[in-house]
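Taking it in order: structure first as structure tokens, then the write-up.
In this view, the complex is presented without one of its protein chains, the others remaining in place.
So, chain A:
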């Protein structure tokens, strides 16, 4: 399971290069703040899938899964669980 600081570093590198990853709070609302827009969500998801080597189904493209570092960490963690 990826740690939230890995997710943070990746988000900052791609969407807020001026920010120190440690300054991005776990619960910062990425959607309401416009850091991730409905159009860049696709870029976020495909980037996450490549970076953390997970399969993300198009049906999972619910914005609420990607609202914060916490929710992304949970989502990627769940996607990495071996399927039964």
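Things worth noting here:
The definition used in the following text is that a contact is a pair of C-beta atoms (placed from the backbone, for glycine too) under 8 Å apart; a residue touches a chain by one contact, two chains touch by 3 or more; residues count from 1.
Rule of thumb we're sticking to: contacts and distances are computed from a predicted model.
Per its UniProt record, the hidden chain corresponds to "Linear gramicidin synthase subunit B" from the list "RNA polymerase sigma-70 factor (ECF subfamily)", "Polysulfide reductase", "ABC transporter permease" or "Linear gramicidin synthase subunit B".
For the options A:35, A:48 or A:79, the residue in contact with the chain missing from this view is A:35. By the touch rule set out above, chain A reaches the unshown chain at residues 16, 18-20, 23-24, 28-29, 32-35, 37-40, 58, 61-63.
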